[in-house]
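Structure, as structure tokens:
With one protein chain withheld, the remaining protein chains of the complex are depicted in position.
A and B label the chains in the order they appear, each numbered from 1.
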Amino acid sequence: MIKRRQSLNEPVLSVRDLVIQYEGAGGVVQAVRGVRFDLAPDESLAVIGESGCGKTTLGLALMGLLPKNARIIAGQILYRTRDGRIYDVVRLSGREFRNFRWKECAMVFQGALNAFNPVLKIWDQVLDTARAHGLRDRTRVRDQCERLLRLVQLDPDRVLQSYPHELSGGMRQRVMIALSLLLEPRLVIYDEPTTALDILTQRAIIEVLRSLRQELGFAMVFISHDLPLAAELADRVATMYAGRIVELAPVRHLFYQPRHPYTRGLLLAVPPVSGPLTTVASIPGSPPSLAKLPPGCSFAPRCELATDHCRSEEPPLCTVGADHWSACHCWSAVSLDRRTERLGGASHA
Amino acid sequence: MIKRLEAAASWGQLLRGLEHRSVVSHAPRVIRRIASAYVLRRLLKAILTVWIVVTTTFFLVRLMPGNPVEVYIHTLISQYGFTYDEAANQAASLFAFDPDQPLVLQYLDYMRSLVRGDLGQSLVSPGTPVSSILLRYLPWTLFSAGLGLFCSFVLGLSLGMLMAYRRGGVIDHLLTALGSFFQAVPNYLVAIVLIVFLGVQLGWLPVTKMRGAVSPGVQPGLTMAFVADVLYHAALPVLTYVLTTIGSWMLLMKSSTLSTLEEDYVTVARARGLSDGRIMRAYVGRNAVLPLFAQVAIAAGFVVGGSVVIERIFVYEGIGFVLLDAINRRDYTLMQAIFLVITVSVIGANLLADLLYSRLDPRIRRQTAEGER
Partner (left out) sequence: MSNQNALQRRPRSVLGLVAAWLADLFRHDKAGFLGLVSVVFFVGLALFGPLLVPEPGKPDVTKIYQPPSLEHPLGTDYEGRDVLTQVLRGGRSIILVAVLAALLSTAIAITFGSLAAYLGGTVDSVTGLVTDVVLTVPQFPLLVVLSAFVKLDRPLLLALLIGLLSWPTLLRAVRAQVLSLKEREFVEAARALGLSTFHILFREILPNMAPYIVMSFTIGITAAMYAQVGLYFLGLAPLAGENWGIMLNLAWIRGAIFFKDSVLYILAPVLAIALLQLSLVTAARSLEGLFNPRLRES
């Protein structure tokens, strides 16, 4: 049945002031600049942003899978296990990571087209995962695996005996999703789960994710640039821009009453399915290079509401409503009125 | 000549037809699956190449200026007073075909005896079939060259992976430099330098005693003494092969490993909590090693080709050694046979490598089966 409401009040994940930087040929770039949020044990959080905003880096950091040239220079990623112990993922050692990964927290990567070892059968790779975590009972692993595969609408006998290249992209993605739940993790991170898939498969994946959450009850972070996806799957949505969360709110609040110009821009870029046709606006300009961020608010160059204050002082993420946070000086002026092109330079402190 | 070209072209098209399954698409399912098998295709291609080489050799020998068969007959007639018939008979038995007949029939005769395993008799020691000479010397070359290739491959593979995992370190730079150095220098020169320094100057190795394939008086058989002796004598040739070929394996494996390490499935494997050892062996190693099999053919050709000189330097009684001997004594039948055997060995090594590759990479195995659906 529905397993739910474990340690209701304690978040399973707490990220505090996380700063991640990359060392490249051109110097040091901060991909994540002070991110903080909490995640409840059965909650689904969407992290939405354009490419290069740091969302994938954030996802990798939660698993400790950052590439060699990236470092976490500040902040904490606090994870709480089922029996109440708290780990700081930032400070885990190699061996501790191997226990942590997949068992407590799993990740499904973008486009599982190449997520499987081409020379091993799927079943062998499942066994690898089980063995790595000390599960030696093959029958139990097999049963669990078959149950999960059926939940994602796949035929276990066919899939487990196949090599990865014998399955289609959508099938591989679903196998990956099933595999991610093999060890019953508390938290699963999905990085662009529906990108690079055709529209029918996308629908299938969304349905699968929805029913899995209902059936098994785990916390979910999914990373995407696709805002409508958040509407389908998320309880809360965070929009990310230039390495920071600029708005964080329950899904309905965000969609009906955004409090950040960037979120508004994202919403207006998608035409409404029902109702009269409106002008579809895209956000002018392009995201800033993380190596050369403008002073003050990083969104100011593209923002219609920008004031001199915005351009000189970076707005902190603060409460603008019930469980609604925004990093904007002019948040109260943000409105979803589609017919208005310019709102004038009203300045609010 | 033109007809031959056309025939060869249609062979090529037939093979390509097999590849595109156009020829066999109407055959019953079992035959279709067999005929589409990668293994069979490679085998056919190998046989075809061997056939072409055999045919070309045959016609080249007959058409070259100084055709040895004619020269031999003339010598018999002029120097030994044979009649033409007697000379022709003698030539026929030695060369495994009848020089009296028209060229095409000679060719068919030759092919027939080849298939039976009759390579003719030695010109210099009449009465000794060439195949028996080959059987005495060929195993030594196959052993030393094979051992050299194997050691070089395995060592190069491991070192290459080490270099990739410790990229930019001391080991990486040192091994790259050493490997490239030894690869550039011709292998027989390395052999000479080995003798000069290890044997003569530093006196570490008793190079004169290490000559030959076995020490005199040692009985062949599966005894420790024999095996040890064989390895003792093969040590220097094998060392030369390994030194001069390991460079390319190391560098190839290093670059292959580096690109495999960047593949998504390696990151996912880490995400799944797999141990570094398991990832290195089954996820990185098994995938990175695949491109190396394409080079085995080239390496085999290189090692076998160089064995001609190296066996002379180390006085190692293998097929290269015998080839030189045969050339100096103008023993044409033996020469031809040795050349054939050398070529067939290289083709065989090539085939073996391809088969191994198809076993290791499931994508190749299923390639055809997939396309048929």
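Heads up, the rule we're going with is that a contact is a pair of C-beta atoms (placed from the backbone, for glycine too) under 8 Å apart; a residue touches a chain by one contact, two chains touch by 3 or more.
The structure presented is a predicted model; accordingly, all values stated were derived computationally and were not measured.
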| item | value |
| --- | --- |
| Chains shown that the absent chain touches, full complex | B |
| Option touching the unshown chain, where B:77, B:111, B:235 or B:309 are the choices | B:309 |
| Contact partner of the left-out chain, one of B:56, B:78, B:93 or B:223 | B:56 |
| Hidden partner chain, residues of subunit B it touches | 5, 8-9, 11-13, 16, 49, 52-53, 56, 61, 64-66, 68, 180-181, 183-186, 188-189, 192-193, 195-196, 200-201, 255, 258, 297, 301, 304-306, 308-309, 312, 320, 323-324, 327, 330, 332, 335-336, 338-339, 342-343, 346-347, 350 |
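Please note the rule applied: only the chains that are shown with their structure count from here on.
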| item | value |
| --- | --- |
| Gap in Å, rounded to a whole number, between the CA centres of subunit B and subunit A | 55 |
| List of subunit B residues in touch with subunit A within their complex | 263-265, 267-275, 278, 282-283, 286-287, 360-363, 366, 370 |
| Subunit A - residues contacting subunit B, complex | 63, 65, 97-103, 106-107, 109, 112-120, 128-129, 132-133, 163, 165-166, 176, 179 |
